[in-house]
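All protein chains of the complex are present and in place, except for one that has been dropped.
Every chain is named by a letter (A and B) in the order it is written, and numbering of its residues begins at 1.
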Amino acid sequence: MTATAPTRSRGPVYEGSRIPYPIPTVLKTPADIEATGDVMMVNFGPNHPSTHGVLRLIVDLYGEDVTGLAAVIGYLHTGFEKNMEHKTWWKAIPYAPRMDYVSYQNNEYVFVGAVEKLLDLEIPPKAVWMRTLLLELNRIHSHLVWIGTSALELGAISMFWYAFREREQILDLFELVAGYRMHTRYFQVGGLAEDIPRGFYPEARKFCDWMPNAIDDYETLLTRNKIWLERTEGIGLLSIDDAIALGQSGPVLRGSGVDWDVRKAEPYLAYHQVDFRVPSFPEGDVYARYRVHMAEMRESVRIVEQCLDRLEHMEGEPWIADDRKVVLPPREELHTSMESLIHHFKIVTEGFRVPEGEVYFAIESPRGELGCYVCSDGGPKPWRVKFRAPSFVALQATATCMTDALIADMIAIVGSLDTVMGEVDR
Amino acid sequence: MALDKPLRELGLKSERLLWPTKGPSKFEDEVNDLEQKVGLTTLAKAVAWAQTNSMWPDTFGLACCAIEMMSIVAGRYDIARFGMEPFRGSPRQADLLIVSGRVSHKMAAPLRQIYDQMLEPKWVIAMGACASSGGMFNNYAIVQSVDKIVPVDIYVPGCPPRPEQLIEGIVRLHEAVRAGVPPAYEVRSVAS
Partner (left out) sequence: MSEFDALPGLVDQLERHRETTLVVELVSLVDAALHLRDEAGFNFLSDLTAIDYLGWGEKEVSGYIGTAAGRDLNMPMTQGYQVVPLPKPKRFALNYHLLSVSDRPRRIRLQTWADEGEPVPTVIRVWPTADWHEREQFDLMGIVFDGHPNLQRILLDDDWDGHPLRKDYPLGGEPVRFSGEA
C-alpha cells in the first residue's frame, strides 16, 4: 500500500509493517518466548489510575518486556445510539456530548452539523463564528486535560495542577456563555441556543492574552526535560502506512508525519476564513504526539483571537437560523402570530421532521476525525445514529505501537493515543 | 481570573451574603439533634473526627463526572483542605468510593469487587445522575442506580455536578459521620 498522503517525513519510521497478524489489534507472544515458561499474564484492569477511564489491557510480560497485548473495552457501553433512536432530534442532542466527555462541544457539533446537512439548513454567520470559537476553546480544554493526565501518569505530577488551572479559566468562559461548565448543550440545530452574553469578549481576550504564557510554562517544564525525553522519545513508533491502514487521525497521524487535518482538507464552519497552521512532526513517537498537542494549543489560541475579531462586530445579529419549521420562533411573536404559535407547538411536542436520507459528517475533534452518520426516515426521530469515535480507532493501534515496549512505555503509549473511553464504548 | 472585588459588589445576591446572621440550615439542625440523641462518647467523637479529616478516596472515575472529580483535586476547588487529595490507586488503602459516572452491566462486577476489597469503615458517594439513578440512560446497558450494587451513603445530583456540589456532598458526609451516622453497609443493603 503506497502512501499518497502529504508528508513531512525524512524517511520511514521503521521498515515494513508492524501490524500484528492475523489479528491486527492483538499482539501475541512469539512461540519461542512462550516456551520459556517465564511469561506472566497481568490484567491491567478496568479500574486503574493510569488508564484513561475504564480500559482493560491483558498484558503478557516477559520480565519487563510487553510481549503480548489484548485490549478489552465495553466497560462504559451506554447504548447511546439506541437511546437516540427513541428521542426526537432535539432531545437527542444532549446525548452526544456525553460520549467524548472531554471535548464535548465537538460531539454536539458533529451531531447538530449532520442534522443540518440533512436539512440543508443555512446557519447565520454569527453562529458560525461562535461555533468555531467554542470548538477551538474545547480543543484547548481537551489538550489541557490530556497533558495534565498524561504527564501525571508518567510522573510529572505538577503538570496536572498547572494544566487544570488554565482549564478552570476555559470552563469559566463556557459557564459565562452557556450557563454550565461541561456538557453545555449550547449548539442547537440552526445555530446557537441563545445569544452571546455581554462581557464574553473581554473575558475571552484576557484568556487569549494569558494562554500563550501558560503554554510556554508547560513547554519549559517538559519539552527539553531529560526525564520526559527519555520516557517519550523513540517510544510507541507508528509509521505512516501503518497509521493510515489502522485508520488513525488527529494528533496520532500528525505525530507520524502526515499533514492531514479535516479542518484544512474539508473545511467546515469558518475554518477556511481563519489563518492557522497544522503542526505535524515526522518521528512517529510519543514525543512527536506531545509536540503536536502543544503546537495545536497555540494555533487554537490564534484561531480564537481571529474569531473574536470578527464576532465583536456582529453585535445584534441573529444567532440562529430563521427556518420556523426547525427553529423555535422568538417568544414575543407567540403573542401575535398564529403561525408562530402552531410552529412552536409542533416543534416542542412532536419535534421537527428531517427529510429522509443518510449523511456522514466528519469534523476534526481534538482526538482525530469524529464522524456522525445519521439516517433519517423523514420523521421526528432519528432512524440510526452512529458516531465514528476517533478513540475507538486509536485504541486499535496499541498493539502495533507496543512492539519492543517495556511496561513503563505502555503507560506512555496508551496515554499518547489520547483515548476517552466514553466515546470508545459509546 | 482572580476576582479583585468581593462577590457582593459584583452584584451576586446569595442568601448567605444578604443574610449574614442566618443560622444553621434544617439539615444542620437535624444533624445536631441526631448528635444529642445518639449520644456519642468523646472517644467515638474523636475517632469520627479523625476519619472525616483524612477520608481517602479511591480512583473510580468512570465517565464525565470523573473529569469534574479531577477538578476538585486541582487547585481551584482544592479538596486537599479536607485532607482528601491522595486518591489511592488500591481500594485496600481507600476509605471512600466516589462512583463518578455511568455504570454499565459489564462494569458492575468490577465495581462490586473494588467495593469488597475496601476495608471497613467505608463510605460510598454516588456522584452524578447516572450513579444515583441511571441518569438520562434508561436503557439496556446502564445499571439504573449504583445502589443496586453497593450501598450508598450520599447521592450527589447533577450531570455532571459542579465541583462545589460534589464538595457539598463530601462535607455533608463528613458532618453525618461526625454526628454518628453509621456507614451505609451497616444500615441498609443494596436496592433490589
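FYI, a contact is a pair of C-beta atoms (placed from the backbone, for glycine too) under 8 Å apart; a residue touches a chain by one contact, two chains touch by 3 or more.
Please read these numbers as outputs of a predicted model, since none were measured by experiment.
Engineer: Which of the visible chains would the unseen chain be in contact with across the whole complex?
Structural biologist: The chain that is not shown is in contact with A, B.
Engineer: Per the definition of touch given earlier, which of A:I73, A:A204 or A:V252 contacts the omitted chain?
Structural biologist: In the complete complex, the chain left out is touched by residue A:I73.
Engineer: Touching residues of chain B against the unshown chain: what are they?
Structural biologist: Touch with the absent chain occurs at residues 105-106, 134, 137-142, 144.
Engineer: Taking the full complex into account, what residues of chain A touch the chain not shown?
Structural biologist: Within chain A, the residues that touch the unshown chain are 1, 3-6, 19, 22-26, 73-74, 77, 79, 81-83, 86-87, 117-118, 120, 244-247, 249, 258, 260, 265-266, 323, 325, 353-360, 362, 369, 371, 373, 375, 377-379, 383-384, 386, 388, 392-393, 395-396, 425-426.
Following the convention adopted for this analysis, only the chains that are shown with their structure count from here on.
Engineer: Over in the complex, which chain B residues touch chain A? Could you list them?
Structural biologist: 1, 59-64, 66-68, 70-71, 73-76, 87, 89, 91, 101-102, 104, 106-107, 110, 114, 136-142, 159-160, 162
Engineer: What residues of chain A sit close enough to touch chain B in their complex?
Structural biologist: 45-49, 53-54, 74-79, 82-83, 94-95, 98, 101-102, 104, 145, 148-149, 160-161, 164-165, 167-169, 171-172, 181-183, 203, 206-207, 421-422, 425
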